[in-house]
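With one protein chain withheld, the remaining protein chains of the complex are depicted in position.
Chain nomenclature is as follows: A, B and C, assigned in order of appearance, with residue numbering initiated at 1 for each chain independently.
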Amino acid sequence: MMPGVDFIVPAAYFTAAVLFIYGLKGMSSPVTARSGMIWAGVAMLLAVLVTFIHPKVEGNYGLMIIALVSASAVAWWWARIVAMTDMPQMIALYNGMGGGSAAAIAGVELLKVHSGQASMVPTTLLVAAFGAIIGSIAFSGSLIAFAKLQGWMRKTWRFPGQQLLNLVVFAATLVLGAWIFIDGPTPTLLLAFFALALLAGILVTVPIGGADMPVVISLYNALTGIAVGFKGYVLEIPALMIAGIVVGAAGTLLTQLMAKAMNRPLTNVLFSGFGKADEDAAGVAASGEIKSIDGTDAAIQMAYADKVIIVPGYGMAVAQAQHKIWELTELLTSRGVKVSFAIHPVAGRMPGHMNVLLAEAGVPYDMIFDLEDINAQFPTTDVALVIGANDVVNPAARKDTSSPIYGMPILDVDKAKNCIVIKRGQGTGFSGIENLLFFEDNTRMLYGDAQKVAQALISGVKALG
Amino acid sequence: MMPGVDFIVPAAYFTAAVLFIYGLKGMSSPVTARSGMIWAGVAMLLAVLVTFIHPKVEGNYGLMIIALVSASAVAWWWARIVAMTDMPQMIALYNGMGGGSAAAIAGVELLKVHSGQASMVPTTLLVAAFGAIIGSIAFSGSLIAFAKLQGWMRKTWRFPGQQLLNLVVFAATLVLGAWIFIDGPTPTLLLAFFALALLAGILVTVPIGGADMPVVISLYNALTGIAVGFKGYVLEIPALMIAGIVVGAAGTLLTQLMAKAMNRPLTNVLFSGFGKADEDAAGVAASGEIKSIDGTDAAIQMAYADKVIIVPGYGMAVAQAQHKIWELTELLTSRGVKVSFAIHPVAGRMPGHMNVLLAEAGVPYDMIFDLEDINAQFPTTDVALVIGANDVVNPAARKDTSSPIYGMPILDVDKAKNCIVIKRGQGTGFSGIENLLFFEDNTRMLYGDAQKVAQALISGVKALG
Amino acid sequence: MEGWIALYIFMLAAFTGIEVIRRVPAILHTPLMSGSNFIHGIVVVGGMVVLGMADTTTEIVVGFIAVFLGAGNAVGGYVVTERMLDMFKSSDKNKKE
Partner (left out) sequence: MEGWIALYIFMLAAFTGIEVIRRVPAILHTPLMSGSNFIHGIVVVGGMVVLGMADTTTEIVVGFIAVFLGAGNAVGGYVVTERMLDMFKSSDKNKKE
């Protein structure tokens, strides 16, 4: 008895679902992450191949192959050449494509219902419509996020009554959805419905500042997952349901973790302006004066230290200084200095942003420590070197109850014996508030672009022989 | 529109399934464990109540209530009065009941198929038959485990060819299962089938030593879970499928963790004799002499120590010494001694056994530490007090490659400045091997029943005023 | 229920069970064992369904046994777990008493 198509197709989908979960499980450690992803990739290939013999697929094989090959080629090429610092927008782009695909699937399904070739029980119709809305919002929203991060769209539109307009558009989308649900999906209705849903995604995303984008991208990632899960239900492919909802749940959790680590509720990110903080940030007045240091002195301090902790932040990413920093680290290590890296959960502009950059430069991950694991070590550290980090080392989070970042866990660099801060000038961090650290007695500012300063430090240490 | 029975019943079952998972999740911390269990209890009540209006239930309501009430009353009463030390056998008993229930369900279902009132597709029949076998084995096996632990059955039957007999009985059960599958379930066939499956459970369990029982109970717990999951499939109640398989998977994992922490593969526990170890345990010869100490001296040592770590083991459970130990701890703490408890994962005869006993005596759980969290502290500890523990503190696990426990993680009490070991005499631990610890220079033996010795220590410390 | 769907549910339940349990600390392993023992007491629902469908004497007797044993599993498992968890206290709570 040869296993037939009714066995092979569901069996392949089932295997794919198992491998997807297995692949995500692998992410619990850098050692297993890569092989997990490869298995997930195999699962994807298997699922795609087997779909060619799916009983519902009756034609258009040529078009299917053209779509698959052309999209794969473009996506592959772009994903290969893009710089590591541009990862957030690439994730936004690919995520948007997934949302768009889910929306398009809903479109075809609803057209089929209209033409009478498919029928849906009310529940299925409802799920299909919701999937369409969510997918469309994720699609247009992600594309706006991509455009903003890529620098194609610099303006942040804000006007009075914006929230109200968004609400009206969203409500209108729901009304059209209800209309479709009751009267059935005519092409005109569908067109208006999708157009409104896409518009909603655009309107919600446009006022959000570029720096808040990672949270939004993570949210859209979760939304796409949910949309895909809903499509799985409509198409009766459990593998899609599972993969989609697993991602939806995971993305929701990740979004919450991010918002929490930034000390801002999610609603704040989505609906209220960014940069409001600087207006009402008074609180504990910074006392003391800012003292600076030059590269040579800083190099000497580090070269003769026993223990140095490096704290990278968004500025390191902007300056692309990670390679120089690693060169400096190797120099110091060869002199017998114990160097570690301390990463704050929201350092940079993406969760894990710094880890990816340091990994790119070749820093082994066992030199890199999370906040909880390293904070106790600052008091016994000779030099804490802060590179383009600001908010994540601001002691106001511990000391100033009126500060918008009060209560956010920070890296306690101010407790180190000496603290050297590399930045270009008086620029504030993402939250726009004054940093009390710069006024501490044991802090020295080392002004300049992170990459250039790192080079100066390297030369300084080398000069010591 | 009033929600009808077709909505209420599945909705209640769905809620129950969610609450069960939520309840088990609560077990990840002692703070949430209790409320989690209470929610799971509410879920159970809800599921039972709603079943009275289940569409398939057509009669026998009176009998149902009698069975529910009488079983609940007996189980409640017994579970209330049983001593904490008898917990393992109670778990075995209740687990056996679950397995038996699953088997009985299979019995009725198969009888219905025979009488033509129910029909099953081949897959369902297969699942039903497997559930019947697994449930029956879990039932009779658990009851034997209960009888052994309760002391109702002291003999451990062993004879040549035992494994072969077991294999034959198990194979015969499978053959009958296949016969039922092909020819349909006649009452005679069913009787023989269930009788053989029950016999298999008895035969497998009878040769296993009482001390290995916890592993076996955990295994049967997993089996019952799987049987219940299979019944859920046959009866088309997804809540049963989920609850059963969640428990099945969890139990399997727990069984493996136990076997691993005991340094014995599961097959070894099930199929090979216990106590074989003492024959071939030669390895590193114990050198040095055993030195003893009396209660008064031991009390003085502890009373003037800065830091004491108490390591309880099976002997503490036997002697019921946990209350005295806590009294001693409070005395020492009031003198300013820092006291902690160190628990080995397989100390005692059940996973977490010591924790339950210490909790019973009122020891707060934040004084209790796992192996990984406390092992680094022994070198800075003045006195390590070992109470009726043996294998879990045997340095042979680190030093003697030929030892059967070699490689098992142990509590490093030999690294403490002083080590006092309370036991009655020359008795070995569960594994039956010599303990190198007793021959160390810094070890003193304090002979006697743990409860009496603890009392002596209390008096000794009190005498110091 | 379709076989594949059942397989999906089993697979997901197994993953959930393993992940949930992996985070349980050793300190709670005994209550975990008895707590999961309680959870499969849900089999009593299955027992009630078959007893509710039973017609012949044999079916009724076996169905009765199914309900009886299942209820014992559920109630006994619950009480034993409750009793154990009741004993776990942190120092803070101890002091309050």
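Heads up, the rule we're going with is that contacts are C-beta pairs under 8 Å (C-beta built on N, C-alpha and C of every residue); 3 or more make two chains touch, one makes a residue touch a chain.
On a predicted model such as this, the values are computed, not experimentally measured, just so you know.
Student: Considering the full assembly, with which of the depicted chains is the omitted chain in contact?
Tutor: If we consider the entire complex, the absent chain touches A, B, C.
Student: With the missing chain put back, one of A:Ala129, A:Val169, A:Met213 or A:Val247 would touch it. Which one?
Tutor: Considering the complete complex, A:Val247 is the one touching the chain left out.
Student: Tell me which of A:Ala145, A:Leu199, A:Leu328 or A:Ile343 is the one touching the absent chain.
Tutor: A:Ile343
Student: Touching the absent chain in the whole complex: find that residue among C:Tyr8, C:Phe38 or C:Phe68.
Tutor: Residue touching the absent chain, from the options given: C:Tyr8.
Student: Among A:Gly151, A:Gly288 or A:Pro364, which residue is in touch with the absent chain?
Tutor: For the chain that is not drawn, the touching residue is A:Pro364.
Student: By the contact criterion defined above, which parts of chain A meet the unshown chain? Give residue numbers in ascending order.
Tutor: Given the touch definition above, chain A has residues 13, 16, 20-21, 23-25, 27-31, 33-34, 37-38, 40-41, 44, 47-48, 51-52, 54, 56-61, 63-64, 67-68, 70-72, 74-76, 78-80, 82, 84, 87, 90-91, 93-95, 97-98, 100-102, 104-105, 107-109, 111-112, 115, 117, 123, 187, 217-218, 221, 224-225, 227-229, 231-233, 235-251, 253-254, 343, 345, 350-353, 355-356, 359-360, 362, 364-368, 370 touching the missing chain.
Student: So that we can see where the missing chain sits, which residues of chain C does it touch?
Tutor: Residues of chain C in contact with the hidden chain: 1, 5, 8-9, 12-13, 15-16, 19-20, 22-23.
Student: Touching the missing chain, which residues of chain B?
Tutor: Against the missing chain, chain B presents residues 10, 14, 17-18, 21, 238, 242.
One rule holds in what follows: only the chains that are shown with their structure count from here on.
Student: Just curious, how far off is chain C from chain B if you go by their C-alpha centres, in Å?
Tutor: 15
Student: Quick check: how many Å separate the C-alpha centres of chain A and chain C?
Tutor: A distance of 40 Å separates the two centres.
Student: Let me have the rounded angstrom distance from the C-alpha centre of chain A over to the C-alpha centre of chain B, please.
Tutor: Once rounded, the distance between the two centres reads 44 Å.
Student: Send over the residues of chain A in touch with two or more other chains.
Tutor: Residue numbers touching two or more other chains: none in chain A.
Student: Touching at least two other chains at once: which residues of chain C meet that condition?
Tutor: 15
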